[in-house]
Structures are given as C-alpha cells and as structure tokens.
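Missing here: one protein chain of the complex. Every other protein chain is in place.
Naming follows writing order (A, B and C), and every chain is counted from residue 1.
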Amino acid sequence: MTAPMTTPQTSAMAPAVTAQPFEPLILGFTCNWCSYRAADLAGTSRIKYPDNVRLIRLMCSGRMEPEFILEGFAKGADAVIMTGCWPEDCHYRIQSVKALRRFLFLRRMLSDLGIEPARLQRFYASAAEGKRFADEMTRIVAEVKALGPIPPEIRVTLAAEPAAPAPVAEPVEVEA
Amino acid sequence: MTAPKTGVYICHCGTNISAMVDVEAVRDWALDELGDKGVVVSRDYPFMCSSLGQELIEKDIKEYGLERVVVGACSPHMHEKTFREASSNAGLNPYLAELVSIREQVSWVHTDKAKATEKAKAIIAGGVYRVAEHEPLEPLIAPVNNATLIVGGGIAGLTAALEIAKAGYPVHIVEREPSIGGHMAQYDKTFPTLDCAACILTPKMVDAGAHKNITLHTWSEVVDVSGSVGDFKIKVKHKPRYVVEADCTGCGICWEKCPVQVIDTGFESGLGYRKAIYTPFPQAVPKYPVLTPDDCTYFAKGTCRACEKFCPVDCIDFTQTDEFVEFNVGSILLATGFQPFDARRIESYGYGRLPNVFTSMEFERMSNAAGPTGGKIVLRDGVTEPKAVAIVHCVGSRDKNTNEYCSAVCCMQSLKFAHLVREHTKADVYECYIDMRTPGKGYDEFYNRVLEEGTQFIRGRVAEITDSLRYPEEEGHEGRLIVQVEDTLAGVKRRIPVDMVMLSTGIEPQADATEVARMFGVGCSSKGFIIERHAKLDPVATMTDGVFAAGTALGPRDIPSSVSNGAAAAATILSRIAQGEIAMEPYRASVDTERCSGCRICNDLCPFSAITFDEMAMVTNINPKLCQGCGVCVAACPANAISGSGFSHHQIMAQIDGLLSYPGGSDGRPVEEAVGATA
Amino acid sequence: MTIQVAAPAEAEAKPRYKLAMYWASACGGCDVAVLNLGMKLIEFTERWEPVFWPAAMDGKRADVRAMDDGEIDVCLFDGGIRTDEDAEMAHLLRAKSKVLVAFGSCASEGCIPGLANQRSIEHVLAAAYDPELNDVTDGQVPNGPWESPYGELHLPTLQVRLQTLAQVVDIDYSVPGCPPETERIAEVLGAVTAALDGTGPLPPKGAVLGAGTSTVCDECKRERGVKSIKEFKRIQTLAEVDPDLCLLEQGLPCCGPAARDGCGAKCPAAGAPCIGCYGATQGVNDFGARLLSAYASVVDASEPEEIERILAGLPDTVGQFYRFSLAASLLHGGRS
Partner (left out) sequence: MTRISIDPVTRLEGHGKIEILLDEAGDVEHTYFQIPELRGFESFCVGRPVEDMPALTNRICGVCPEAHHMAAAKAADAVYGVTVPRAGRMLRELLYNAFYVTDHATHFYVLSGPDLIMGPDAPKAERNILGVIKKVGAEVGGKVIDARKAGHRVIEIIGGRRIHPCTGVPGGMTKAISEEERDEIKALADGMIEFGSFSLELFDSMLADEAIEEIVKGDLYTHRTYYSGLVDAADKVTFYDGQIKVVAPDGEVFGQYDPKDYRDWISEKVEPWTFLKFPYLKGVGWKGLVDGKDSGIYTVAPLGRLNVASGMATPRAQEAYEKYFATLSPDGTPVHSRGATHWARLIELMQAAETVQQLVNDPEITSRDVRAIPTEVPTEGVGTVEAPRGTLTHHYWTDENGVITRVNLIVGTTNNYGPIAMSVDKAARSLISKGTIVTEGLLDRIEMGFRAYDPCFGCATHTMPGQMPMLVTIRDKDGNPLKELRRD
C-alpha cells in the first residue's frame, strides 16, 4: 500500500516550495558627497536595514542617466532608488535639481510603460543622515515587497531568447 | 576583446566583515564564477589595508600580470587611495584598481549572514564588471596659491591665522563684526583654570592686527567665491564704518561725544549700552569705531554730526558706501563659530518674560569686571544681590524639542558660574543638571571643587520657572522665582524659591550657516554644522578640496579644542602650500566634436561655466580646468558626444550588470521570458 | 517592379553577387525606397543578382531552403518580427546569408508597429476586432491555426511582442530609417559592393550603415540657441511656427537632438518636428532614455509641481520618446 502514500506526501511538499516570501532586488544610486557618505555613516553607526538594495556610487546624482535606471529594471531590479544631496547643499551647487527633473520625467514614462511609480524611488540624505538613509531603505524595501515582482509581460530582459518557432512541415517537392 | 586579468581581494577587516560575510565563500565564488570576466586570482586576508595585505596585491600584480584589481573591504572614502597606491607601486595604473564596500554596505548593516554573503558576491561582481571598463588615468595637477582666507576672527580662526602668517604666508581674515575676537572676548573667566579670557585672548588679537602677513577685513563679509581648487577667487564686501580708517587714531572722542545711547545687544548681550558710533570693547582690534546709521541722529534727521565736529582728525565720512575687494587664495578656512541658543524658545523657562531669568552670555558680561555691572552679580534692577540662584543645564541641548546634541560646554560653564556666584555673593546656588559631563583635563577636579564650595546639585531637568506661588508653604516668597524640578536622585518633585535663574544655553550654528556652506561648496548637517571629510581621521578638512573648517562651525566644542582645531587646520594648509600643487581626481567631461550636433542641450547645465559653444564650428567645448566632473552634461547629451572619465557610461552600465548578475533575478526567480513565445 | 535582368556582357569580368531582400512584418516602404533607385537599381543588377525578393520578383521559401548555407552574399531584411513565421524566416535567412542586414527601422528598432509592445497582445486583438465596430461571430477572432469544416487552416500566430531582427538572430549590419533615404541606400550598396570586391573597407560587424554618428540637429539648418524648455506646445495650438528657428526652442517636441543623422533633416526643414525614424545614434542603448534625459535636463523649473506641469505638456511619453524604438528599448529586450 505504498502508492496512496505518495500523493499526500507530494501535495504536502508543494506549498513549502511556493511559500517563499518575495525578496525584491533593488538597485540604488548615490552621489559621492552626501548620500554615499550617509550610507557609510549608517554602516559605521551599525544601523541595520534590509539587504535587498545594491548601491552604485556616482559623483553627483545629476550624473544619473535614465539609461542606468532602465538597465537596472531590464536586468532584474524590482525597483530603483535615486539618492543625492539636499538641493540646498549639493556639492555641485545646483546639479541635484537636474536629477529631480529626470526623475519626474522618467517616473511618468515608466508608469506609462506599466511600471508603478513606487518602483522608482528617490530621497535626499546629507552625509550626516546615516539614520535617515537606513530608515528610507527600510521603508522602500517594505513598499516594494508589497508591490511584488514586476510582471514578465512588462519587462523583457536581454537574457530573453525568443522561442524558436516550431518548424512547419515543408511540402514534399515533386517534379512538375 | 578578452577580459583583462583581474585580481580579487576580500578583506576580513578583523572580524568586522568576516563575522557577517563568509569571506572564503566569496573568495572562491569570485574565482569560479567570474573567470570569464577575467578573474585569475582571488584571495582573502585579515587586513587588506595592512602593509602585508598591500604587498599581497603588489606581488600578484607582478606575478600574474594583473591588469585590474578589485578589493572588497571598507568604503572607498576610507581606503581607496591606499589600494590605488599599492597598485601603482606594482606598476599598475592606480585607476585600474577599484575598492568596493562590503563593510559599510554589508557586514555592518545586515544581519543574515547567508544573504549578506550573497550581496557581497554581487558587489564584488559589480566591481569586477566595472573595472574591466576602466582605463588608465593620470591625476590632474593644480598649483596652490599660497594665500589663505580665514572666515571668522574668533579664537579658532586667530590661532590658525597666526600659525600660517608666522610661517611667512599671506592670510586674509574676514570678520563680520567690528572687531576680531569672537565670543571668547565676551567671556569673563575660562574654565577650569579661571584665568581671565581677555588676558589670554587680547595678545593674540593684537598680534593678528599687527602682523605684516595678515590682512584684516572686519565689519566685512565674503559675498562670492569662484575659481577652483588651488586658486579660489574671493570677493569681500567692506560695510561702511563711516570712519576713514587711514586717518582714525581710535582716540574715542567721537563715541564720548555721541549723544545717542543704544542698548548693546551684541557684545554686552543687552545688559549694557553703547553709542551710535562705537567700538564693541576697549581692546577691540582694529581700534577704529563703527557708526550704525539706524541709530545715528544724523542719518535719521540730518542733524547732529557731533562726532564729525569733535573728531580731531576729521575722519568721519557720512558718504561712505559698501566697498568690494577681490583677491585670490589657495586655501580657505571656515571658522565661522556659533550663536548661543535663544532661551526664549523654551517658554516654560520664562526668559524675556521673567526679568530675573538670565542667559549664560548675560552672566558672562555681568560677572566681567569690565562689564556693565562692573562685575557685580545683581538682579535686573542693577542693585539687589540675589540670595539664591538656580543654574539650569542643557537649555537648548539634549532636548528633542530643540537640539538633540550635547553642547559640550554647558556643564563646565555652569560649574564656573556656580563658583563665581559663590565668590561674588553669599547666595545659595542650585545646579539642576541631567548628567554631569566633565571630560577634559582638570575638569572633574573643578567639579569636585565646586561641590566642596557647597553648591547644591539636583539631578533632573527643570520643568518650569515661574513667579506664581501655588502652595501655602510658598507664602512669603512673593516676587521671587520658583524653579520646579524633579530631583531624580531623591525621587521627589521640588519647587525651589530663588531670586535669580541662570540658563546655561547651548551652542547652535550661526543663523546663516547653510548659506555660508553653500557659498563655499561644503556640506553641512541640516542644522548647519559643517561636515568633516572624515569625522576622526580628517576632522578639519571638508569634502571640498582646499576648504577647511575649525572651531564651533564644526560642532559644539570648548576653547581648547577650538584652538587645536585652528592649529591643525593651519598645519594642513601649510603642508598644501609647501607641496605647491595638488593632485585631483581626473574625473572630467569631454566632448567628441565629431559627434556633437551642436544642439546646445548641454550649454546651460554647468554651474562652473566649463561649457562653451563655438558658433563658428557649431560645436560645444568643455574647459577641463573649470569642469568639476559632476557628469550632468554627460547624462544630458542626446548625441552621446560627451563622455566622462572615471565615471563613464560603460563603467556604470557594467557595474549595474555586475550587481544584478548575481543571484540573477530577485529571489532567484528566472527573469528570462520567452518574448518570441506566441500568445 | 519585376527585376529579372540578364547581366550585360561587359560586367561578366567582375563577379555578380547574390542579393536577397525580404520583408517580415513591414509596410513595404523599405522596398519602395529601393525600387525608387530607378535606373540606378537596374545598374546595380549588373553586379547584383536578386535571388530572392518577394516585393519585386518571384521567389519561394522552398528555393531559399534549397540553397547552401551562406549562399546568399547579402540579405536586406526589412520588417519586424511579429509572428512565428517572421521568426522562422529570420532564422532561415540568417543561415543562408553571408551578410544579414537589418534594413530599415522595423528590423533595426521595431519602428511604429513596435509601439504595440506597450500593451498586451490581447489588447491588439481586442482593438482590431472590436465587436462594437465589427461583425464578429460568437467572439471568434483570428490568431493561429483554425479548424475549418474541411480541415485545419494554417494562420500565423502573433508573438507576445514585436521583436527587432537582432533580438531574434545574429545580424551583421543595420541600415536605419523609415524608410532609409534612397540616396543612402545607393551609398550602402556601393560600399558593400566595394567591400566584397576588396576595393573598399569592410565595415566592422554590427556597424550601422547609411547614416551618420551624430544627430539630426547636425544636419538641421534651423538656428538654435541655448535650450530652456518652459512649456511643450502642440502644433495645432501654435499660430505661427518660425520657419528658421529650432523647433524645440519653439516648444515643439522634436526628436532631432537624439535621432541619428543621415536623413538630411527633411522633416524639420518641412516644418514638422523630427520623429526619430533614424533611431538612436552611435553607442546609445535606449533612444527614449536619451531623449528624455535631454528634455528633462533643460526643463526650466526646479519645483516638482512646476516640472510636472511642463511634463504634462507631453500627453504621450511612450509615443514621444519611443515612437520608433520601443521594441529595441532596454525594457523590451534591448538593441541586440
């Protein structure tokens, strides 16, 4: 009587596999002068935050090319965060505002492409605001978890290879 | 193109990293999984930054012929230079080495070792992908102008000025008040030694005023800073004194004759009077007086001119206006000081409402022999000596409603005040404190001394200061002040009747601190204290090359540390001057004029005026001398004609790919989708 | 235009190369552009033998199948990959051709039909066969094989997304444009002939032929000053369009700053903003991102509300920034 037992076993195991909680992958951009140092300060202050975010350092948040963000989404990020100096103490005086303009434009275009605004986040952090940096990371990760993954019909990654179409039967050639 | 030979080095940082990241796993993973990206050697080491760790890298560069180096350790702001130097020692261009942070960004902020290790792998991958796109760069060299601008003539600035001037280099001090000296000049005694502030300060003021290498710009403000590292162009506004400095002898007849009495809210903190034309205090440097038009009868009514009539050298000039002077400097020191916390902001303490509530600054002037009361400690009426005095600590400090930080000096100044009250009067003194903070040489000894002098110490934050009596036992105390405080040691609520309350006010940034920070391009906290390049290892440098800071502009501190700040800044500046030139990160934007379409999108984007348009050739040019490397124009160029060295498009795209290449999609879910799949 | 020309005798000396031109999901404009070569085309046939060109001459897939791999010297492939059959042909022609060229905007970037990628394939079918506008019998709409009363009828199946040629097979070159300007086509055919003869340089794999490396502004004759966008305008609201001044500076969203040059800036010259049919310029991964960044950078506002107000002047961001290149955008599979 082994046969009947297999069924419950397999079905009992099934939920365990699907029960994995969604852990978003998030790409974060910092400027060299304020927000990256805020991240450093969060570290030196040992303030904990979720490990979903991976950071890239730019010299200035105004260096941000929208292509970087799209590349992030294309390569599997569930959300992207832009951070930088408070406009009033931007190391490059007024460049942090350029980042704001691109952010608003891009967020609108992304939502027109089906990517929720909440997946493109943005905040300021001065070099003294390690706590703020960690708090924002925690907040954003929670928000993105609530959103869930980006549906595959919205994002195609470069890895995506088209399914080679099933070759259709070739008519046998006969002499005319 | 085949991937460049790359070495990967994972630092344990003692256990700072290895406790939360499985460094061996990361090391092996890098060699196994990043081989196709060029990784030929991967090592871990307890302290990569140690000389032995660096030798490890240098050895590999030579043995394996490494073309790239990636170190996974602390923040680049900590050790980027270290590993770049190690690489160049071994003959590898320093900009082909990349330091990625798996400490500040991983081990110190995460709690799940397995996940932290995964993230560390991704960060290493990001570095490896990125560094493959790097190209050899040479640092940009800029000559350093040997002149120095010091903003603020307080004790920190003066100290630095004298050190630099003595070394033989020109210094400009810009002070917005009529005299240098800063807050210290207002103090009576200085803790813990109780020597008189004036006696130790004025000689320095005189030296500074007299020194041939020091140019004083008092009653002046910096209005513009331009140029770049090594050679800043400074524009200073000299506000009109209405006194011709060249002729003035500082004889003082003008302010004797001036009929207008003005409450001196500046130097005398509102306790005393000055004239419409005045010097803030007898030992002021420079000696020339200042006339304030708002107070002057002549400016109001067009008559009087007493000062002019009596001036023996005819140096009064009512026609003076703002004057602007410009000069270039190679270094800038911001010693802009602090402002005392405004006690009015805590209404329950009644300052401004209850006459006999005083602030520390008022008390300093009151107890000063040269002050408005001639050193007598009396109530507002100017005659009555207090029988009981309460001193309240942490006013505007360690308080969520005002400032969360500790102002560092209040405890000691309060102890000093307690001592002075006991010395000048027979009054009982109550010190209401939260914690007694007496770090520093001789400080705690002074605390004990004041204890022995019989001052009563009450541990507890004062809740309220009032003149309304609520309880029968308070009868007979009419007209006195009640200090309500919970004695947390005795565990009782106390209402203490006193005649005088002294609020030990804290230290706050100058009101215009953030504007000043912006003008000089340095970062400051949201409160306004300037941020050090590194709080511990580089405490007087800012994040802007060539701009330094000292004293309370950086945060609360006492006179000794302000002075050592000033000296430290002087030493740093002198070493730059001695080097004659400085090396800057070669991060610059450049235009490929073949690709430039002349669309002029970028033309208005540069705050440093590095971008110009060639009308003839219809192309845009970028001046590398002015470019600061922010990259805004690179990101804006729709023709892809502008590229940025050091942070190029390809480098960042590669790092993104690397960071996201592992473990693939979020929660490892396959990101592939059969696009070609038919609906 | 049926091209079956016997090579004139004097050309016998030089080799005659085999040329194929195929349209996948296309409008035919690329083929018309080639036909517009007129007499020049007939001259070209002295050096080029068109072995397969459905637009202009007889030819059968069976013939292509029968060819050896690499037998076709050059295949100009226009049209996007919309159906399983398009993909099948892409794979077949890749195998049979020495040099495969993504010809025109559809094959290079997906062109305007690529805008379909903004929505689901269900939306495409629902809109095309909207029962309110059409006579649909119990919800039956075409897509894929259908079982007729007399046996199965084969009908191609739409892919979930329109793809560029490079997303489906490895390509050697691409020629941008919707359609490529006839003069550029002549240059390309000349250059390729020279390269095959060995008298000219062979362009590096992946090169973009028949276009420049700058942008349309480089060719545009309009005067331009420093850019600062206070408001985006729609042409029907603009009483006067200055004939000499940069259109973007007049508030019209022109793609010129980001679109690859080579077309001669004909549209701006005709008073119509460039719509970017020559696609992204050299080294740009994502046309829309580039143009968006350029526009946003010069928006004359610093407050979020003000920036949003100006942005609202673009009612259709996807159509504005990706009109010809959505299928090649990073989010939709990238440029290769």
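In the analysis below, a residue touches a chain if its C-beta (ideal position, glycine included) is under 8 Å from a C-beta of that chain, and two chains touch if they have at least 3 such contacts.
Being a predicted model, the structure only gives us computed values, none of them experimental.
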Practice task
May I ask which residue of C:Lys18, C:Arg47, C:Arg82 or C:Arg260 touches the chain that does not appear here?
Solution key: C:Arg82
Handout entry: Per the touch definition above, residue among C:Ala102, C:Leu158 or C:Leu311 touching the missing chain
Key = C:Leu158
Problem - Residues of chain C (touch criterion as defined above) contacting the omitted chain - result: 1-5, 22-23, 25-33, 36, 38-39, 42, 54-62, 79, 82-83, 85-86, 88-89, 111-113, 115-116, 118-119, 123-130, 133-137, 140-143, 146, 148-151, 153-156, 158, 162, 178-179, 182, 234-239, 241, 243, 266-267, 269-272, 275, 277, 315-316, 318-319, 323
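Going forward, only the chains that are shown with their structure count from here on.
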Fill in the blank from the handout: Chain centres from averaged Cα atoms put chain A and chain B apart, in whole Å, by 35
Exercise for the section: Please work out the Cα centroid separation of chain B and chain C, and write it as a whole number of Å. Expected result: 57
Practice task
Find every residue in chain B that makes contact with two or more other chains and list them.
Solution key: 605, 632, 635-636, 649, 653, 674-678
Exercise for the section: Mind pulling the residue numbers of chain A that touch at least two other chains? Expected result: 65-67, 71, 98, 102, 153, 155-157, 160, 162, 164-165
Problem - Residues of chain A touching chain C in the complex - result: 65-67, 69-71, 73-74, 87, 97-98, 100-102, 104-106, 108-109, 112-115, 153-158, 160, 162, 164-168, 170-171, 173
Practice task
Would you mind writing out the residues of chain C in touch with chain B in their complex?
Solution key: 81, 83-84, 87, 121-122, 143-144, 157-161, 163, 167-168, 213-218, 224-228, 256-258, 261, 281-285, 290-291, 293-294, 297-298, 333
Exercise for the section: Would you tell me which residues of chain A are touching chain B in their complex? Expected result: 20-25, 27, 33-34, 36-37, 39-40, 42-44, 46-52, 54-60, 62-68, 71-72, 75-78, 85-86, 88-89, 91-95, 98, 102, 126-129, 134, 149, 152-153, 155-157, 159-165
